[in-house]
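Excluded from the complex is one protein chain; the other protein chains are retained at their positions.
Each chain carries a letter (A, B, C, D and E) given by its place in the written order, and its residues are counted from 1.
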Amino acid sequence: MSLEIIAQNIMNPVVLMFFLGVISVFLKTDLDIPQPLPKFFSLYLLISIGLHGGYELSKNGITPDVVRVIIPSILMSVCVPIYAFFILRLKLDVYNSVAIAATYGSISAVTFITAGTFLKELGENYGGYMVAMMTLMESPAIIVGLILLTIFAKREKNSRTNWIEVFREAFLNPSVFILIGTLIIGFTTGENGWKSVSPVFENLFRGMLAFFLLDMGIVAGRRLGELKKIGVFLIIFGIVFPIINALVGIGLAKLFGLNKGDAFMFSVLCASASYIAVPAAMRISVPEANPSIYVTMSLAITFPFNISIGLPLYYTLIEKIWRVG
Amino acid sequence: MSLEIIAQNIMNPVVLMFFLGVISVFLKTDLDIPQPLPKFFSLYLLISIGLHGGYELSKNGITPDVVRVIIPSILMSVCVPIYAFFILRLKLDVYNSVAIAATYGSISAVTFITAGTFLKELGENYGGYMVAMMTLMESPAIIVGLILLTIFAKREKNSRTNWIEVFREAFLNPSVFILIGTLIIGFTTGENGWKSVSPVFENLFRGMLAFFLLDMGIVAGRRLGELKKIGVFLIIFGIVFPIINALVGIGLAKLFGLNKGDAFMFSVLCASASYIAVPAAMRISVPEANPSIYVTMSLAITFPFNISIGLPLYYTLIEKIWRVG
Amino acid sequence: MSLEIIAQNIMNPVVLMFFLGVISVFLKTDLDIPQPLPKFFSLYLLISIGLHGGYELSKNGITPDVVRVIIPSILMSVCVPIYAFFILRLKLDVYNSVAIAATYGSISAVTFITAGTFLKELGENYGGYMVAMMTLMESPAIIVGLILLTIFAKREKNSRTNWIEVFREAFLNPSVFILIGTLIIGFTTGENGWKSVSPVFENLFRGMLAFFLLDMGIVAGRRLGELKKIGVFLIIFGIVFPIINALVGIGLAKLFGLNKGDAFMFSVLCASASYIAVPAAMRISVPEANPSIYVTMSLAITFPFNISIGLPLYYTLIEKIWRVG
Amino acid sequence: MKAMKKIEIIINSTYLSKIIEVLEKTGSTGYTVIKDIVGKGERGIMRGDEITDVFKNNYIFTICAPEIASKIIENLKPVLKSFGGVCIMSDVSWIKY
Amino acid sequence: MKAMKKIEIIINSTYLSKIIEVLEKTGSTGYTVIKDIVGKGERGIMRGDEITDVFKNNYIFTICAPEIASKIIENLKPVLKSFGGVCIMSDVSWIKY
Partner (left out) sequence: MKAMKKIEIIINSTYLSKIIEVLEKTGSTGYTVIKDIVGKGERGIMRGDEITDVFKNNYIFTICAPEIASKIIENLKPVLKSFGGVCIMSDVSWIKY
């Protein structure tokens, strides 16, 4: 990986806003983006990629490319939490292992979105169906995590997992719902639909991402203080594990013949960790796990790593491998 | 009315967002657009149509078209609450009859706005003065309603209507004020003024409407659960009464020689029911009426009906009648 | 100063929105732009001018123009609070004198921003480094004010100024931080960076300013009621003192050879008074001073004066003087 | 430390001004308001609907001397009767430096 | 004026629905909720992180008759045990017009 591509990734206003947020915490500036603005930015970003993805899908229809990417997506979203769990069990109790495993088995939409702008900057593209894959990969890790919990935890009777609630949390959380909904809207309304809303949902995209990443930076910065409580093992896990997942993802992408852009976005999905949907689900279903651990890992270690070094790293690898074959 | 035109109306992202909101409630996804975002979208929409209407007026000045539309507007805003009241008294007490009558006698700005985008999609237009008519038609129903109350209700002394408060609520509520204010600003600053702010107040219009309708969908969805308490009479009223008002409006429009676009917008104003200004005023002046009834009718029955089936229905009728002569 | 240029300044939607806000308070319309929207608009405006200023700087690098403007900027930000203090002491106690002096010694970003759009309307421009000057001029007045306090106030031991806290409040308050941060981001990411975010941070600028000024108008309008408590001396001070500062600023600008656009922006900085950063700092460090006085002066007298009459006044003077020599 | 009464009122946000009017005219020295809260009571769920302000509550409390408290309560009763809402009173000590 | 109990609960926002469930099934006649508040307790600082809702509290209180209060408390205990949070009770007088 050349330093140039790292620099190119970091030296754009959107990613720099994230680090500006982090720095603001270190300097104790009281900078704050109060609720519900972050919720608005995040909703905006989800709707944008949903509508855009749906529109892209409507242009090309169901191509072989779409079919090719489904199997590796399902595979990774089921397998990652399982191997994560067994690695984590080496050092942690069952509850925290389940929560962290589910966190890393799922995905981060904002990492995906940032990867998309990175790719576009390089003049490349990805299929609209990748948004569908992202949606597909958000929920299974929650279910897999709770199955692991049922198998390995000895819990009291009255704290048995309520599976109906679990499935609802997993598949009907707001972000999955809004993604599916806007994908369908984007798909059915096609070009006319997209044109009518693109002044908001396309043109404002980077600016809104800048706002959101500024806030992410602030929140991540606040959590950095908790890294020492988390310990070296988990800090290393938070960096190395995403790389491993990306590598496995790249391997599968090659195996299933994805094109370069899709392979990159897929590897980013594999590498990213959830910090909205999964933590909420874990709080409900595994209250014994400490949210300070899994949220901090995802938000203050893995997310910054991915958007700064991860993206160019995965891209460089894919560049090399796809050029060869 | 052809199915095609209904489909064309519904199959646009903005209207679909409303139904996405409704569905999200049925699936219990916890999707939520927290305050004050909906207030912001609604403020944005009012400012946009105010400035734009003012600018349009400044282009053409006071034409005969403007004069032609004033009388039917005043007529309808005074008469609708009166005949609504007597119809409602067949089944309801005085208080609820007054509140519902005022609700339907007034207008819904978002229905008007959605109608405007529908019209534009069809390549047609309406006069900027229609925004002024909308403003004009917002308040009288409140006054008429409270006059009916004074005549027909036997209230205790200390709950006598405070007419100064009533007039303030009716004519100086935030939405009337902002509409009048931005109409004047748009009018006085003309083309230069409009150009300088149109990147926000024109280009973002549909996107912001999409956000607002998503929220309207959520709120309407939550209120759908209360339909059974409301009873069949009022549910039917919530659909049939707007149609009647639209028909009367179309008749008047023809009589007074409005052009097609204006006639359509006028019929939509007649058909629409208030859910912001009037409920607030009713809460203050008629606390005996049950807001669950009048808000639910307006928000969960009439609004969805109007933006999905009402708009193409009224348009088709006008198309037919205006073609004839 | 011709009436024409005043009219031209006031007759634009953005400034009129301010007065619409003021009027809404007089008419008691309950119009309100709830938090955190105003915070969002203000953050947006700061980020926009930061990024834009940084980008402008990156185009031209450090030119003699930049160097020329630094000395007068520092000079004014140190001297204004000093002479303000001694003028104010004629009528007020030490605490309120310090607080008001600091308020007028610092700057108002929104006045600067409004001046920028005024200038652009006239087809003129200012250097990106003026944003850096604005940032530079925000903090010193706080320090100078508290030095004056230490010299002239006889306080009890336990209420001694905590200088570390003071410097933090002065130099690391959110608005200084975000301006410096985005200036650097704008500078380092240059043209590509600016292009990628300009659909939000350039195109939406006036619209967002319109929203913010509407809110400023509401807040200023509410404070107008407190003018009578403030007394004639301070009301006059709130209008005359900015003019004096502008004149001194114009003199220095001429002396140091600034170009017309920069001279105008500099005079506006001198004339403007803080209402966000300084009041917050004063509340912490000089709790004895009455915030109703210094906030009201800055927000309800000086700000409206500057954006309506001050801007064209200062501009006309500069026009005349620069034409001569 | 002084023995005082705390009066707490939860009422639909539309009626906040009526409560404040009562407090002002009955000589309360101050009050605190928390806006935009939700709840459930006799008049159904106040969910904080985002479109209308009609289904939202406000929470107001005032600390006052016992004799003022009874005056306030007398004056609040008709407001509560017309507009609904909940009002409770309890004992507190006011800490004065 | 009626002697009543006020039960106040501060709990992570994720668990609000569990508390409301208890209140509903134990016959409370109403409750009030203040959302999005912050605080510190045994389980660390709840700073109100903007990205996740996981570090935010809710404040719920209900006024009820003493006999209902003890029923509510019995039913709240297991919830508090599983999910944490603070629960206090105090005496108030309910003002009825």
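As a working rule, contacts are C-beta pairs under 8 Å (C-beta built on N, C-alpha and C of every residue); 3 or more make two chains touch, one makes a residue touch a chain.
Just so it is clear, the structure is predicted and the values come from calculations on it, not from any experiment.
**Student:** For the full complex, can you list every visible chain touched by the one that's not shown?
**Tutor:** C, D, E
**Student:** Just to verify: which one of C:63, C:150, C:192 or C:292 makes contact with the chain not shown?
**Tutor:** C:292
**Student:** Spell out the interface residues on subunit E facing the chain that's missing from view.
**Tutor:** Its contact residues with the unshown chain are 7-8, 10, 34, 37-42, 57, 59, 73, 76-78, 80-81, 86-91.
**Student:** Using the document's contact rule, name the residues of subunit C that touch the chain not shown here.
**Tutor:** Listed in rising order, the touching residues are 33-35, 37-39, 42, 158-159, 215-216, 218-219, 222-223, 275-276, 279-280, 283-284, 287, 291-292, 295, 299.
**Student:** If the hidden chain were put back, which residues of subunit D would touch it?
**Tutor:** Within subunit D, the residues touching the omitted chain are 1, 4, 6, 29-35, 63, 90-95, 97.
By definition in this document, only the chains that are shown with their structure count from here on.
**Student:** What is the chain whose Cα centroid lies farthest from the Cα centroid of subunit C?
**Tutor:** Relative to subunit C, the chain with the farthest C-alpha centre is E.
**Student:** Hey, how far is the Cα centre of subunit A from the one of subunit E, in Å?
**Tutor:** The computed centroid separation for subunit A versus subunit E comes out at 34 Å.
**Student:** Could you grab the centroid distance between subunit B and subunit E? Build each centroid from C-alpha atoms only and quote it in angstrom.
**Tutor:** Each chain reduced to its C-alpha mean, subunit B and subunit E end up 40 Å apart.
**Student:** Specify, in ascending order, the residues of subunit C that touch 2 or more different other chains.
**Tutor:** As it turns out, subunit C has residues touching two or more other chains at 35-36, 203-204.
**Student:** Give the pairs of chains that touch; include all such pairs.
**Tutor:** A-B, A-C, A-E, B-C, B-D, D-E
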